[in-house]
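Just one protein chain is left out here, and the rest sit where they should.
Lettered A, B, C, D and E in written order, each chain numbered from 1.
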Amino acid sequence: MVIANDFFFSGLSKPADTANKANKVGSNVTLVNVDILAGLNTLGISLVRLDFEAYGLNPPHIHPRGTELLVVMEGTLLVGFVTSNPSKLFTKVLDKGDVFVFPIGLIHFQFNIGKTNAVAFAGLNSQNPRLITIANAVFGSKPPINPDVLIKAFQLDKGVVEYLEKEFMSN
Amino acid sequence: MVIANDFFFSGLSKPADTANKANKVGSNVTLVNVDILAGLNTLGISLVRLDFEAYGLNPPHIHPRGTELLVVMEGTLLVGFVTSNPSKLFTKVLDKGDVFVFPIGLIHFQFNIGKTNAVAFAGLNSQNPRLITIANAVFGSKPPINPDVLIKAFQLDKGVVEYLEKEFMSN
Amino acid sequence: MVIANDFFFSGLSKPADTANKANKVGSNVTLVNVDILAGLNTLGISLVRLDFEAYGLNPPHIHPRGTELLVVMEGTLLVGFVTSNPSKLFTKVLDKGDVFVFPIGLIHFQFNIGKTNAVAFAGLNSQNPRLITIANAVFGSKPPINPDVLIKAFQLDKGVVEYLEKEFMSN
Amino acid sequence: MVIANDFFFSGLSKPADTANKANKVGSNVTLVNVDILAGLNTLGISLVRLDFEAYGLNPPHIHPRGTELLVVMEGTLLVGFVTSNPSKLFTKVLDKGDVFVFPIGLIHFQFNIGKTNAVAFAGLNSQNPRLITIANAVFGSKPPINPDVLIKAFQLDKGVVEYLEKEFMSN
Amino acid sequence: MVIANDFFFSGLSKPADTANKANKVGSNVTLVNVDILAGLNTLGISLVRLDFEAYGLNPPHIHPRGTELLVVMEGTLLVGFVTSNPSKLFTKVLDKGDVFVFPIGLIHFQFNIGKTNAVAFAGLNSQNPRLITIANAVFGSKPPINPDVLIKAFQLDKGVVEYLEKEFMSN
Partner (left out) sequence: MVIANDFFFSGLSKPADTANKANKVGSNVTLVNVDILAGLNTLGISLVRLDFEAYGLNPPHIHPRGTELLVVMEGTLLVGFVTSNPSKLFTKVLDKGDVFVFPIGLIHFQFNIGKTNAVAFAGLNSQNPRLITIANAVFGSKPPINPDVLIKAFQLDKGVVEYLEKEFMSN
């Protein structure tokens, strides 16, 4: 029996916590996707609220299944995405009321360059856009990627790769 | 030559006018679709800002190409959609931070039931979701639909149909 | 165990009843969709037979999931559809052997303007194209839409809206 | 400038010629696709009228882009389709008002087993469903397929293959 | 619990048998589709290894759900496909390292015209592209197609059709 509450979610009025230990980057993303709003099933859309403390970062990541269309509510964000090869960066500073598009499958980020909190909302055209946080996927996968692969791919010393795998594996 | 501005739009920070003559319903919708933000091309998403004066209405309408996922920023909205036959209404009162889904192709509305202005944002999963405002399409098409069709379909007197066609044709 | 009968339906040789009480508009639509012809599953097509008594009407409606391609077998029909905003009407009188397209998601109607019965067949490109009869969805939903919404949207008196909701709710 | 005639086609009221020389199989198919009805563009549907003289055949063929949903208007047809490997035949005799589905991409046929003419209409879910007549594609392609391929594939004598290539190439 | 082996298949290093009785055409196709590699589910791709003895043939066939992109590893193949009506043949001789495309839904074949074995690999853009071997579908379906249909469609004598149906039914 379907009811109106199946199409309803409450809880985007307040900032999410950006200061907890697990979240060293100073940002927090609240995702309203089909997992918490069942009525989205088959409908191809989801919504996020993004909270940033001062100098908080939503680090480089990819949504493999969705394009993101973001509007800033409060604060000033430096945002950007990198195209597929060749790697060209499109970047912009956004203020309140500004809108920016992050095309499906491309690496992108949002960085609060102001001294105060920032808030943004974004729509994504998938009921479950998925998230690949680049640093976590590369250096923090379980089990870890063979260090020789990362040393060669990133041209880093063995010590730096081992340090990074330790850092990101513990998250 | 593609540049960052192709993915950027500025202008959703201020309320749109809800009191002009052409807009008797007391609401105004600012649409960011591919027509004004070229970078949305092929990406399957758009964004709207909805402004309502007290008791303002976004009247019953359909987006034939997109589902709408709305979040209230300010005020209190009575919202609802009607399923395809049988016609079942799903309705809800939304406050700040509340989210509601309007599935693709179904008749829906948003009504400001508070004494103050209301503001909402919504994502739609189409670069051009299109809009069919029911009353305008039925009673205000150009040229008008044969009155006999409307008399029979809506079980209205000829005079009422003629009055409605005059009203909506002049918009 | 799939058998040939799964792809077979019998029963479109005779007119459907157009004079029953529930059907005041003088038409009847017999739909062959996946609900009654299981072999249509995943195949993206369905079929209708439309019967009209003299001056019978298939009232303004929408198929949210399918385009309709109609051919007249008998009689003379006035048909039309209205585009999404702006609301432009495309209309035509059809005789035997004439074909007309009703694009997906747009409001359309068929009206028998002859003194005799009319018959048409149509294909729709969905196994379940769905149906939104506009007057029923707006004035006859269960529960009813808040009358203030309809008064404002259709610019009708409260009495007329109450009359219409009573009429269409009883269907 | 789009007009109502872009969505209109006239000419399915009369039987097509089934007795011309090029059409030895005693049937004729009149196709209403996007090539002759421009308004079908992007809408994913088309329509055919099929005429059969007594014992006329619409020979085994495939529509690579569309499923066909057929209804008999007059006469008696033996119809069938063969599944992909393993090759299972689903077959049925259809009378007036009977409906049958031919799934996309499968070999199918319609054969008039009555002594009188037969007529059917069918919808296909593509604006251009395409047609591969098996015998013509295999034995009548231009240039012809290497006879050694056909001899081995169909386990026919060289003389029979050469006869067939001559027959079908001249069509 | 998903594991790495769900995305793994072993067994394309050796030629498949091309000399068994059921396979009179002197070729054998090893298909890696979702039925034997579960991790392909929803991913829209499959792979085949094709082995040919001298003068072996992969007879005219269709993949109703996938385009095939083939690369020759060893030997010399005559390949071709026939377009939908009109039936135009595109054909080419391929040597080691040569690539050829067989578009979705079209009749195509590969014929080893060298005196030695040939090997090719091909990708198909479906997890289950399906296979319709033309001769088997037309002359070897179970139950058989009415011989009158085949006599008229292929313009063959009754005796030849009966011979062919006997041959292909026994496979």
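One rule holds in what follows: a residue touches a chain if its C-beta (ideal position, glycine included) is under 8 Å from a C-beta of that chain, and two chains touch if they have at least 3 such contacts.
In this text the structure is predicted, and so the values were computed from the model without any measurement.
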Among shown chains, those touching the left-out chain: A, E
Residue of E:Gly39, E:Gly114 or E:Pro147 touching the missing chain in the full complex: E:Gly39
Contacting the left-out chain in the complete assembly, out of A:Ala19, A:Ile36 or A:Ala153: A:Ala153
Touch residues of chain A, complete complex, unshown partner: 24-26, 55, 57, 59-60, 62, 64-65, 78, 80, 82, 84-89, 91, 104-107, 109, 111, 130-146, 148-150, 152-156, 160, 164, 167-168
Chain E, residues in touch with the chain not shown (by the definition above): 2-5, 7-14, 32, 37, 39-40, 43-47, 49, 67-69, 71, 73, 80-81, 90-92, 94-104, 121-125
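Everything that follows uses one rule, which is that only the chains that are shown with their structure count from here on.
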Fewest touching-chain hops separating chain A from chain D: 3
Relative orientation of copies chain C and chain E, as a Cα rotation angle in degrees, nearest 5: 120
Approximate Å spacing (C-alpha centroids) for the pair chain A, chain B: 30
Chain A-chain E separation of Cα centroids, rounded to whole Å: 45
Residues of chain B whose C-beta touches two or more other chains: 80, 91, 104
Chain contact topology (line, ring, star, complete or other): line
Every chain pair in contact, whichever chains are involved: A-B, B-C, C-D, D-E
